[in-house]
Structure formats: structure tokens, C-alpha cells
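Report on the structure given below.
With one protein chain removed, the remaining protein chains of the complex are shown where they sit.
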Amino acid sequence: MQYQTLREEAYEANMDIQAQQLAIYTFGNVSAIDRAAGIVAIKPSGVPYRDLKPADMILVDLNNNVVDGTLRPSSDTKTHTLLYRHFARIGGICHTHSTHAVAWAQAMRPIPNLGTTHADHLVSHVPVTAVMTDEMILGDYEHETGNQILDLFRQEQLSPEEVEMVLVACHGPFTWGKTAAKAVYNAAVLEEIARMAYLTLQINPETPPIKQTLKDKHYFRKHGAQAYYGQ
Amino acid sequence: MQYQTLREEAYEANMDIQAQQLAIYTFGNVSAIDRAAGIVAIKPSGVPYRDLKPADMILVDLNNNVVDGTLRPSSDTKTHTLLYRHFARIGGICHTHSTHAVAWAQAMRPIPNLGTTHADHLVSHVPVTAVMTDEMILGDYEHETGNQILDLFRQEQLSPEEVEMVLVACHGPFTWGKTAAKAVYNAAVLEEIARMAYLTLQINPETPPIKQTLKDKHYFRKHGAQAYYGQ
Amino acid sequence: MQYQTLREEAYEANMDIQAQQLAIYTFGNVSAIDRAAGIVAIKPSGVPYRDLKPADMILVDLNNNVVDGTLRPSSDTKTHTLLYRHFARIGGICHTHSTHAVAWAQAMRPIPNLGTTHADHLVSHVPVTAVMTDEMILGDYEHETGNQILDLFRQEQLSPEEVEMVLVACHGPFTWGKTAAKAVYNAAVLEEIARMAYLTLQINPETPPIKQTLKDKHYFRKHGAQAYYGQ
Partner (left out) sequence: MQYQTLREEAYEANMDIQAQQLAIYTFGNVSAIDRAAGIVAIKPSGVPYRDLKPADMILVDLNNNVVDGTLRPSSDTKTHTLLYRHFARIGGICHTHSTHAVAWAQAMRPIPNLGTTHADHLVSHVPVTAVMTDEMILGDYEHETGNQILDLFRQEQLSPEEVEMVLVACHGPFTWGKTAAKAVYNAAVLEEIARMAYLTLQINPETPPIKQTLKDKHYFRKHGAQAYYGQ
């Protein structure tokens, strides 16, 4: 079977949504891309996790044509492919409905960067898109979901290599990374920092963001040329 | 044994209440109906889940007469049969005491439709009944619980095919669906959207409901003639 | 070994604290009484649950004399024996540090009766003791803890057969029942209604208590001469 490794990467990452308790039932989806071939493996739509097999992963090209697979690809496929086309260095994308990240997305509030658990992973807040216009919703909806994310990253001048997560307003989180496994890791981190930020502001509604120097210290000891954290 | 399949459907769905952590101990009950025969299989009252077997399911007709079974049927049986008599297309009913859904029921507040996790499943809010009058409580209580639900659906002009869940004030959720398994699925979805709505309003008490177009988009991409989500 | 059944009843109930996630580590303790013999079996102090065996249960008489056992009995033993002496029909007592029940005890607020999950088990609120005086604390502390509970039940004219749970201010819950297993069941029910009441008041701080008729309906369909709920 072609793209066996790609299918397995996507399959394992999709199963990890359930293992990390990032969604109930079949909510959520993960994809992985083979950049050389321009082929994406993505979860089929609506199949229970207990029935899912690597061979069920659907292969699509970057124009959303199904290349291989008998089931229907995730209805969010167009969001994934648009992000792959514009975020050239990412290798996997994850979408979940994890509880606390969804709560912030529904509240239409960016998650403030309040501590080192957050700063270990990104220097900015977790950004939230604008609510879509009716034209976008009634048009090519899933494609426009991707456009909302791209517009937000342009407006806020964010780098998808530095900020690997976003909240889509009234909907929920999308995360990505160098691999599909890293995209799910980022979804789990996002859920945890969403929960911590919620609790922090309940304890002290006036909590200020973490100071710039501390934020940078934690981020850059883990990322970039000066990193000394991890192996 | 007659109605073996029906008993098994009801049994599996009852066990799923515990698997999905929708209630502690024996709180909650699920039934399944054989529409052709007019026979309902329902959980017996007060039997621990670990001791429950398919053969323990009680068979009742739509007038609440026990047709087969040595144990007592769930004390909520009359609520189930009344709903089956009026909601002609549903095949299963589930009642739980899941934590966040009960909290909204006790707060006597409908759960606002704040995002796509909710809108994927129903276009309206999750409705909540009025508190029963003393006459109803002191009368045929479990039958009147069903009447409260029917009255609410008439008043708010809701369709039981489109809105498969309700909160009974000061009590808790009832959900239903084409099968008993779908009824429990809806109970789990309700618990999750109840939790998300609670958290959302804690983060931003002014959160408005999701806009009409986005709500419809999510609902109708999964339901009805134009659906393209799922298999 | 004498009182083997009593020891096993106490052992099983103590293990159930952990199974029901009502405390971390060795927090909490359960006892069972043989009324004919006037002998209580209670958990030894500070032994990890994974090491506990039925034979480790300590036997004490109602004057707190150790009758059999090489380990030290739970430091809360005097609270248990005092309750057994005054609540003549109870067969088991459970003390936990379950999270939400402790929060209400620390807040020194009785848990209001807000819905049927609560009313299925007791008609009143969950009462909370007064804070002890310095004299009581510096005196025979664990005995006085029992006295606080007895005083509260006298003042509020509560029956220990109808109200099988209490919060000790700044401390946590004690529950009891006809058996040690029922005492732990009541501890789990208390934790759940504590959590539901907390969430309900977060959603709607003005939530009134459940109305009298509905409260009585739910309690008396399960308890007393007119009960028709359960087997």
C-alpha cells in the first residue's frame, strides 16, 4: 500500500486525540503531509475511533482531490489543505473540540500568556480569529475557516513556526507542528494552558500577563539557536 | 427469549451510561422500543450496573403494563412511555444525572447555543421545562414529567427530531434518538456542551449566542438533505 | 479469626474510598459495627491502601479500648464511637476528604437542596457544624468533633436515619448508614451533590432551593412506607 508510513503517522495521531482525552466520540481530526509528493493523509469523516485502521486514512492532494480511499475525508479537509499550502514548513495539523480551548474560542477571547507553562511553548497569547462574515459562512465554509486563520496570522504578524496554535471563534482550536504527533502534542498543551488561564483568572481576575523577559527566557531556552532545554 | 435484540440494545445502552461516566452508581436509565410490537425494554430499578444482564431488562407496553420481567421497571418508566407515544419517530430514550447538565437544570436556565460543538447537534438552545405545579407533583408524577416535556416542545415549537434533548427543571436531562445508543450519545454530547457553556460564561459572562448563519451551517452540514458530513 | 466478617466489611468499605476517588493517599477512614457485641472494626492509621488487608482492621469497643489489632486505630476513632453510641441504628461510618464536600465545609456553608439528585437522598440541606471553640480543640478533640455533630443534629432537629451526612466546619464530611458500604455510598453521593450545587450557583447565584413538594416526592418515593423506587 502506497504512503503506508504517512497513513500510519496520521492514524497514530488521530488515535492520540482519544488517548489524550481531547475530544469525545469522533470529534476532531488530524492530518499528516508528505511534502515531496504533495499528498495529505487525513481521518475519514464520522468513523468511531475503535473501528479506525491506518488503511482507512484518506489520501488527498493539496487541491482537495481524493487520491486514494473509499470513505469520505474529514469535512474539515479544506481547512487543512489551505494551511498546508501557506504554512510551508508544517508537517501535521490537528483539530479538536477540547473543553477548555473551546470555551475560550466560544468566549471569543485570546488566551493571555500568564506563565511559564504557556511561555515554554509560545511567546504570544493564543490568538483567536474574528467571527466569519455571512458571505464566508454561506460560501466555501471550510476553506474560509483556513482563510480566517491566515488573515489573523498576517494581521497579528505571527509566525506559524513560533505560534503553532489558534482558536477559531465560536468553534475551537486548530494546532500544527513539524509532524502530526507534534500537532496533537500542541493540542494537549493548548488544552492545559486554556484550563490554567481559566483557573488563574478565577483566582485573580486582575492577573497581568507574564513579563517579557521571563516569557522570552522560557521560550528561547527551549527553541531556536540558544536552546539548552531537552536533548 | 423473546425480544432478545431489544433487550440487548437496552442493556448495552444502559451500560454505556457508566462507560461514558454520565452518572454515579445506578442513577439514570435507558429504554429502547420495538415500534412494530409496541414494546419497550427498560432498565430495572436499583440494580447495580455490575450485576445487570440483558435478561434483566423489563419489557413494558406503551400503557406501562409489565409484559415480561421479574424485577420492577425503572420508576421513570411512565416518562419514557409518554414520550414514545407522542414522539413517534424516536427509538430510544436516556435519562442521566450527569453533573453539568444537572447543574443547568437546577439553575433552571436553558443552555445557550454558544458554538459549533452545540450547533453540530441542534439549532436551538437546550430547552428547560417549567417547574411542575404541586398538583402535577402530587398526582401521577412520572407521567407529568413527560407532560412537562411535551408542553415545552409545543410552546417553543420544537421538533423532537431536531432537538433530541431537554432539561427537566430541578431534576436533570432526558435525551432521545433513533436508537437507544443514539440517546446515550446525545446524553454525552449534552453533558459536554453543558460543561463548555458553563466555562464560556465564566470566562466571558457577556458571550452572545453563535450567529444564525454559522449555527445553521454546522447543523445542516450534518443533518437533512444537504448534509455532507459523516458517511 | 474473630469478627472476620466485620473486618472484611470495614476493609471493603475502606478500599471503596479509593475506588470511588473520594480521597488521595490514605486520607479518610471507614468503620463498621457489630451491634450485638458492641465492637467496631476501623482502619488503622496511616497505612497505604495498597498494603491494607482485612486482618489489619483494628477492633475497638465503644469506649475506644483496642480489643484486637497490632496497629494504631484511626486517629478519628473517638468521633466514630461517639456517633455509634448516640445514633443507635447506624451500622457504618465514613470520613473522607473529598474535594467538593471539603470546599463547602471550608466555606462553612450548608449545601442547599437544589434538585432531585440531592432530594433522592435527604429532605434537608447538608448541615454544617459550628467551628469548635478553643476549649474543645485543646481538649479531647476527636471526641468533641463527634459532639459538634450531635449538637448540630439536636439544634436542627435532624434525624440520623433521614440525614446520613454532615460537614464538619473547616474540616470535611462524615457520612453513615445501615452498613459501612452504605456509608461510603453516601460519601460518594455527597461529593456529587456538593459538586452539582457548586456549579449550579456559579451558573445562577440566585437559584432557589427545590420546592417542598418536589423534594418530598423524590425522597418518599425512595424511602419509608410509601416507597416504590428500587427493588
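A, B and C label the chains in the order they appear, each numbered from 1.
Definition applied: contacts are C-beta pairs under 8 Å (C-beta built on N, C-alpha and C of every residue); 3 or more make two chains touch, one makes a residue touch a chain.
Being a predicted model, the structure only gives us computed values, none of them experimental.
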For the chain that is not shown, enumerate the shown chains it touches in the whole assembly.
A, C
Thinking of the whole complex, not just what is shown, which of C:M15, C:V47, C:L62 or C:L158 touches the missing chain?
C:V47
Among C:A19, C:A37, C:A55 or C:M108, single out the residue that touches the unshown chain.
C:M108
Hidden partner interface residues of subunit A, rising order:
20, 114-117, 185, 188-189, 192, 195-197, 199-204, 207, 210-211, 213-214, 217, 221, 228-231
Since one chain has been left out of the picture, which residues of subunit C touch it in the full complex?
24-25, 27, 44-47, 71-72, 75, 97, 99-100, 102-109, 131-132, 134, 137-138, 141, 170-172, 198, 201-202
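The working rule: only the chains that are shown with their structure count from here on.
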On Cα atoms, by how many degrees is subunit A rotated relative to subunit B, nearest 5?
90
Most central chain by CA mean?
B
Farthest chain from subunit A, going by the mean of C-alpha atoms per chain?
C
Provide the C-alpha centroid distance between subunit A and subunit B, rounded to the nearest whole angstrom.
33
Intercentroid distance (Cα basis), subunit C paired with subunit A, Å
46
